[in-house]
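Yeah, one chain of the complex is gone here, protein chain that is, but the others are all in their spots.
Think of it as A, B and C in the order they're written, each chain with its own count starting at 1.
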Amino acid sequence: MRPELKEYPLDQLFARTFQLARKAGRATPKEQALLLKSVPYVSGLLEPMLALGAPAITFLGMLADYYTDLIHAKEQGKKVVMTTFCFDPTIFYAFDNLVPVTLEVGTVITSILWKRGAYDFMDFCTEVGFSETGCSSQRGTMGAYLAGAGVNIDMVAVNMGGICDTNSNAYSFAAQYLGKPFYGLDYPAELTPDAVRDYHHQDYRALIRFLETHGGGRFDIDRLRSLLEEKQIQDELTNEIEELQRLVPNPVPGIYHLLMYAGRYTCSGSPTFTRMLREMLEVVRVNALSGAAGLGRPEKCRAFLFYIDNFSFNVGMFDWLARNQVSHMGSMLSRFFPDNAPYRREVPGTCYTIDTRGLDSMIDTLADINARMPMTRTVRGPYDAPNMWLEDSLSLAKIFNAECCIYNGTPGCRNTWSNVKLIMRDLEKHGYPTHLVYADAFDGRVESWETTAMRLDEFFKIRGLL
Amino acid sequence: MSIVAGCDVGSLATKAVVMERRRVLAAVVVRSGPKPGASARDALDQALAQCGRSAGDVSYCVGTGYGREKIAFVNETLSEISCHAKGARFLVPSARSVIDIGGQDCKVIKLDANGGLVKFVTNDKCASGTGRFLEVMAKVMHLPVDRLGELSLQARDPVTLASMCTVWAQADIIKHINARRPAEEICAGINTAMANRVAMLANALRLENDICMTGGVAKNKGVVHALARILGQRIKEVKTLDPQLVGALGAALLAAEQAGKVNRKELPP
Amino acid sequence: MITAGVDIGSTTAKTVILQDRAILAAAVIPARLDPVASAREVMDLGLQKAGVRQADLQRIVGTGYGQQQIPFAARLESEITCHARGAFFHHPAARTLIDIGGQDAKVIKMDARGKVVQYSYNDKCASGTGRFLEIMAEALGVGLEQMGAAGRTCVERLSISNQCVIFAETEVVSLINEEKAVGDILNALFRAMAHRVASQVRSLTVEADVLLTGGVAKNIGLFEALGQSLGVTLQTPSELDPQLNGALGAALLGQEG
Partner (left out) sequence: MTALLSQAAQSIDLEPLRAFKAAGGRLVGYTCTFLPVEVFHAAGLVPVRLRGIGAESLNIADAYYGPFVCTFPKALLQQVGTHHYAFLDGAVITGGCDGMRRLNECWRKLGADIPGVLPPWFHYFDVPHKPEGVALSWYQDQVRKLIDAVQNAFGVRIDEEALGRAIRQQNRVRQKLWDLAELRCRRPAPISGSEAFEALIARNVLPPDRYLDELDRLLATVQNRAVPSSDRRRRLFVTGSICDDLALVQQIEAAGAVVVGESVCYGLRNTCALVDESGDPVAALSAHYLSGSVCPRMFGYYAERRATITERIRQTGAQGVVLQNIRFCDLHGSENGLLERDLEQLGVPTLRIEKEYGALTETGRLRMRIEAFLEQLEA
């Protein structure tokens, strides 16, 4: 790892970058240009972000707060919990002394904002013993925390293996390497049976005990209730955006997906996140009313990404889709399955309900939400079983009128690479031209963006989609 | 006067060193042929001819390298790790770390203050940390492999190779060629990719100074410089002998030790 | 109408010149470092063989890895499209086309009208390419042209399992060190490579006729091993050098406007 990376703690860099970006968002163009110059390391990607307007600026501010809280956690006597993106962070915010840090979000930021991407951190993990073939999405920031170039972690709480082994494995490695307590929520291979629900609920209670024991903080019912009520509003806003997404042309800009899920992974239940969703909805409504596509250009095709949608060190995937007039109809990362979602009819009996009547119902709610986080829901069982990967992909592709499906992921993902060829066969049988991207969504060294883009070009052209 | 020999049958090159009293009498590198036994014979014969000795003069011979099992005339075989460590310490007595990059793998060796083997790692994951990687890339560039190093030193803006895989890196290179990037920048990209890969292995062992590089790839200045830069550590060059010969040298040194033991045993008290 | 297809591959540059639907001339040269030079050279050779001038060509269609660098191409088409077009021309019954070039292996499924239904490239970490054979030919000291016949049959059944080209070469070196017969090693290589390609083909489901094109189709040892591994009788163009299939397709697309 380059020595200079250890000089500035990673989270401090994030905090500073986003603070400046927030300022820049509110500044005049001239001030903006000046400010951007002083943002360290950034490869010029903040500019296009800022160009997205209000929601993106709110998003940047939200991340500024998130990382600012993180770097001040220790001095405020708070404990830092390392967690994963497919874990709803609400529970941490319900404690008065816990601050979460989600590694995958950090990896996306590092790889998008920094010229050299997250390679140094990834390679550092390998150097201290973590296997190189593991998923890159954790390694991209985990390296910093392992190297001591980030805040000190107090404990690790994640979703457990069987959903994604390589993910849980990375976190358990980190916990062990740093000598910190570890808790994993475990998930059976099915979703709907009562016994499974019971399992979720009991396991979640054990998690809360773990957080109490190792955090020493207080779990605050009122706080939890207000967080859940805020989440309810957030779900409604999200649903409305998704409902509008069904229109042809789709009025939702593709990059919104990234902002929406990143927001949910980090700041679920926070008023700022609600504001961002409101601002998004406004833009989407305006687009919808005028019949404009969120692409900013006429829509020629609609693609559903049945796994991850970003590509390392640039927003290439989003950008490519927009430039080629293909609407992004969502990815597996942007589906959460509340009981009022527009796609609930397609997936009956599998959504969660927010119930704030009492402590128990609230904990059950959290457990149910967590059991439906991206991947946690979709890839826990056989891909062709009820409510699993194939059914979810088909129902979402259908409800959003997608014309083709694209897989993009990471070679670290045993779980999907073990059956993606099979699901592709089935999606094709159902009439969806399907393309597999062999790149790594977080590590640009696996396949260059140019190659990925060339293959995308070819796919859309040859399959007669464009 | 009895002499000793070391013979290193590598995947790409076969090396022989003949020594007398810790002094190198002759050293030879030949391209490995399809029969390792014959390549070894050939290399040793050439070396003996060089110093005007005959096979009968060799009191002890140690074989190493991939083809070591096939060398008919050796008294003993030892792994390349031990031989490179031995040879490197002889040439650079302060060496605590040895990085040997040969044709089909790369080895990073850590030594204690007395030159004892503490730990080693080899790349078993991907071929992109090997000399073969460079050869394949050189071929794509229509260049001889020994030109990659000096050319790359002239580069101002090295290309980056996205893929670490030898096979897929070729596609990257062709892309850069098509984009008309100057050859030296592409070469620098190749050497840097190689160095990155090796650095990962080296960092895993937390190398101590002095670091010494051996094996054929040590002759590629581009890789050596890039590696030193990435590691942030100086690499001591082996100056008195072709670094590709260090394995064979180590074998010869070990042969001398063994010969000493044998002789002592045989001598009446 | 006279048209030309120019296919600048990773290993070779190819051209086919058509008059209406008849082949006037074809040429293959090893790819130069500079793709522009490759394109120029192979075009000139083709023109010379055909006895026409470049000005006589109504349309030049480019394809292959270096297509962006063909200065005189009026149109560019993806390799998949060109190969499918070429195959449909000389073998309309083909439903599955396997093209193995220097750098990748493509599998293309076509319908009865020659339209591409689905296609795939070789996976990462692939040893199923022509380069694999080139590297091995070099390691074994046999010529590319001879290696096919030399490894057609085996006396001792050896096996090579590594998926990585470079590491497979290591295995070959070990076998050489064990003083195994070159023919047996080659045969093992062909089987290993055939298995890689076969699994790629199977991912898309195999439908006859199965056609093999690309430079590697000229390697009889591999040709037979692949047929065996897939359990089908492979076809390859009889009148045409299979390496020219892409260039032919490009020229045909030129004819069609």
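By definition in this document, contacts are C-beta pairs under 8 Å (C-beta built on N, C-alpha and C of every residue); 3 or more make two chains touch, one makes a residue touch a chain.
Just so it is clear, the model here is predicted, and its values are computed rather than measured.
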Considering the entire complex, write down the shown chains that touch the omitted one.
-> A, B, C
Among A:Q32, A:T90, A:T141 or A:T166, choose the residue that contacts the chain missing from this document, as touch is defined above.
-> A:T166
Please pick, from A:Q12, A:T68, A:S131 or A:T272, the residue that touches the omitted chain in the full complex.
-> A:S131
Residue touching the undisplayed chain, where the options are A:F121, A:F318, A:Y383 or A:W449 = A:Y383
With the missing chain put back, which residues of chain A would touch it? List them for me.
-> 128-131, 133-135, 160-162, 164-166, 168-173, 175-177, 182-184, 186, 188-190, 195, 198-199, 202-203, 206, 382-384, 411-422, 425
Across the whole complex, the chain not displayed is touched by chain B residues 66, 78-82, 104-105, 116-122, 124-125
Over the whole complex, note the residues of chain C touching the chain we left out.
-> 123-125, 159, 161-163, 167, 170-171, 173-174, 177, 191-192, 194-196, 198-203, 229
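Note that only the chains that are shown with their structure count from here on.
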The chain whose mean C-alpha position lies nearest the overall protein Cα centroid is chain A
Determine, using the mean of C-alpha atoms as each chain's centre, which chain is farthest from chain B.
-> A
Gap in Å, rounded to a whole number, between the CA centres of chain C and chain B = 37
Chain B, residues touching no fewer than two other chains | 168, 171
For chain C, which residues are shared contacts with two or more other chains?
-> 124
Chain B contact footprint on chain A (complex, rising order) | 1, 3, 123-124, 126-129, 132-133, 444-451
Going by the contact rule at the top, pick out the chain B residues touching chain C in the complex.
-> 11, 34-37, 66-67, 69-70, 104, 126-127, 130, 132-133, 136, 141-142, 165-168, 170-171, 174, 177-178
Chain A partner contacts - residues on chain B that touch it in the complex | 125, 161-164, 168, 171-172, 175, 196, 200, 203-204, 232
